[in-house]
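Worksheet for the structure shown next.
Left out: one protein chain. Kept in place: all the others.
We call the chains A and B, going by the order they appear; numbering starts again at 1 in every chain.
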Amino acid sequence: MKNRRHMLTLGTAFALGALGLPALAQQPTYKIGYQLPLTGNTAQYGIDFKNSAEIALDQFAKAGKPFKVEIVFEDSRSDTKEGVAIARKFVDDKAIVGVLGDFTSGVSIASAQIYKEAGMPQLSQTASHPDYTKVSEWQFRNITTQAQEGPLNAEWLYASGYRKVAVIAEQTDWGQTVVSNFVDKFKALGGQVVFSEFFNRGLADFRPIITKIARDKPDAIYTGYFYEDGAQFLKQMKQLSVTIPVHSTSASYNQQLITLAGADAEGMKLTATFLPNNPAKNVQDFVAAWKAKTGQAEPGQFPAQAYDAVNIMLAALERAHPNVTRKSLRDQLAATKNFPGVTGDTTFDADREPAKKLVRAQVKNGAFVAVEK
Amino acid sequence: MDYYLQQLVIGLSLGMVYALVAIGFTLIFGVLNVVNFAHGEIYTIGAFAGLLIFVTFAPPLVVVLLIVLAVGALTGVGLERFAFKPFRRFSDEATLKSRAMREATLMSSLALSIVAREGIELFFGSQFQALPLSHMLNSPIKIGPVTIVDGDLIIFGTSFLMLAGLQFVLKYTSVGLSIRAVSNNPLGARYVGINTDRTIAWTFAVGSGMGAVAGLLVGLYYGAIFPAMGFTPGIKAFVAMVMGGLSSIPGAVICALIIGISEALSSIFVSSVWQDLVAYAFLIITLIFFPRGIFGGARERV
Partner (left out) sequence: MNASDTTPRRWLWTGLILTALFVLVPLLLSLAGRSYFYQIANTIMIFALLAASMHLVTGVAGLLQLGHAAFYGIGGYGAALLATHFKLSFVFTIPLAGLMAALIAFLVAVPTMRLVSIYFAVATLGIGQMLHVITLNWVPVTKGPNGILLFGGMKLFDIDFSKPVPAYYLVAVIVAACVYVIHRLSHSYYGNALRALREDDQCADAMGINTPRLKLESFTVSGFFAGVAGALWAHTAGYISPADFNFNVSILILSMVVLGGLGSLPGAILGAIILIGLPEVLREFKAGDFRNIIIGIVLFGVILFQPRGLIGEVSALDFIRNQLGLGRKTKTDGKQMRVGWL
């Protein structure tokens, strides 16, 4: 009987103590919304972003910061209808001070209309449509647009001695910017674009296009595709024994490209903001954490973008703490300068576009390596 | 000249792929007069089943083909049981021939195709899956100025085998006889003692088995498979069938070749993004101007 009473008092004391502890801790928790496609036909990208975000969050929690951060993930399926519903949901939640996402420019822009009206900072890791940052001052992106990448590639191809180039890209808003930015600069340098065409993403058979390209006998081919179409293209180039050098953009940078294409990917050149064999510490830590979490050999460009986006947001939160509101977060995001991301140092300019460096790379012996200048 | 020849050859191989799918599809439609919207999904299931088999056992290609054939046949029978049989519970002539029933079966097979596709996506993920590189059927072979792939020859051989085999079965076996009877007059066939349910199940088994094998071969040919891969071949098979005169399998094959060649040749003049338009344009033109199909012999008005 006595024991029972002792246990009871002890238990109550513990409970009261446990209740009291959080009050003592007083760590505020900030919430960030993340809209991304976790299902549907772009799910593979969204799941990559979620993994990157969780890695970043893990590292943040272990770093002993004066506040906690929670990320609320919502599945947009890359569908505008869902995207705007999620945007409204985030806007309603007073605890959410910033939003990451979405994957496609279309959904990002539609959601941006809502974030603009409600006043919520939005940082997209991959939206590359030129109009995205023009919607309002609340929109940010940390991916280099083709406005930067296209001219760089044009210079590279011109410097490699190519004067006649064929250009193909997927028929999406991104693909359109790939072609226009590259072609403008290449022509300005004095080169000649002998062939230019778009293809539907998911095209299984590139052989008619390849045959057309081969007929025009260009010195090189500049391509705007993601890794799935890229693998098909490279395989079929080999089939048709077309040996014209292939250049591509940072969007092709994904280990899956090599897995799908095998030896046929050898020799493809591309620009990249992220190379996993970069010896910098933050890159190596990220690569190791990625391997541990997903079991994949290396992360691609897009997961690296997401990782950086999350960290940029966290860094802005840190600068805004303890007066974190949506407005103050937006201002701190805009003030991001030389943020040391794994995809390069990031600074947001007056239009909230990132200024980053791109490296030249190529596929050698089944891996992506930097090209010596 | 070489350029046009090469495009023509590419078109032929594209057409062969469509023909593979069209054979099974036309068999089912020709016999039962029902549009099987889920045929494209059986094609996908065949490809993914092949992937699973390669990854777990890695047997030689012929064994995989046979297993996939069986898987496809079983899936087809199951599909028939779920999506088509329940609508045959009324056996009077008026109901069997009614428009409402045809539309109901179209929608039920469409619904099942959605379920199947989403199921595959949930299970495998929506990205491209690579089939083992060692088994892929695309080592190039140069014949004069044009290059083809060994996969082309295999697909050609398989279509030929399927076509010949089907003609043999239809003409010289009792199952084939009952299939022809049911396709001619289902009620009459039942009156003379043919087990219509079983015959229909056999038709589905054969047609779906072929569809699944088609999926596997095409997967190996292009080297990558994904859950939505069945949609476009399904539509093109339907177009080929309508063009070919609705119940003629050789007609469907020839029209599939025509579609493939037209797509490749069209890319000479316009960008490849307009390629799909070719098949749809053929569909509309055939439906409106050639209601009996290009090769005639339709059984009903379109």
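FYI, a residue touches a chain if its C-beta (ideal position, glycine included) is under 8 Å from a C-beta of that chain, and two chains touch if they have at least 3 such contacts.
Since the model is a prediction, treat every value here as computed from it, not as a measurement.
Only one residue from B:G119, B:P132, B:G157 or B:G188 touches the chain missing from this view: B:G119.
Across A:V135, A:A320 or A:L358, the single residue that touches the chain missing here is A:V135.
Across the entire complex, the residue among A:L38, A:V194, A:A263 or A:A367 in touch with the chain not shown is A:L38. Residues of chain A that touch the chain left out of view are 38-40, 74-75, 77-81, 84-85, 87-89, 91-92, 104, 106, 109-110, 113-114, 117-118, 129, 131, 135, 171-173, 175-176, 198, 200. Mapped onto chain B, contacts with the missing chain fall at residues 35, 83, 86, 99, 102-104, 106-108, 110-115, 118-119, 122, 231, 235, 238-239, 242, 271, 273-274, 276-277, 280-281, 283-284, 287-288, 291, 301-302.
One rule holds for everything that comes next: only the chains that are shown with their structure count from here on.
Rounded to whole angstrom, the centroid-to-centroid distance between chain A and chain B, based on C-alpha atoms, equals 39 Å. The touching residues of chain A, when paired with chain B in their complex, are 39-44, 171, 197-200, 202-205, 207-209, 211-212, 215, 228, 231-232, 235, 238-241, 256, 259-260, 262.
Residues 3, 6-7, 10, 14, 121-122, 125-128, 130, 133, 138, 140, 142, 147, 149, 222-224, 226-229, 263-264, 267-268, 271-273, 275-276 of chain B are the ones that touch chain A when the two sit in their complex.
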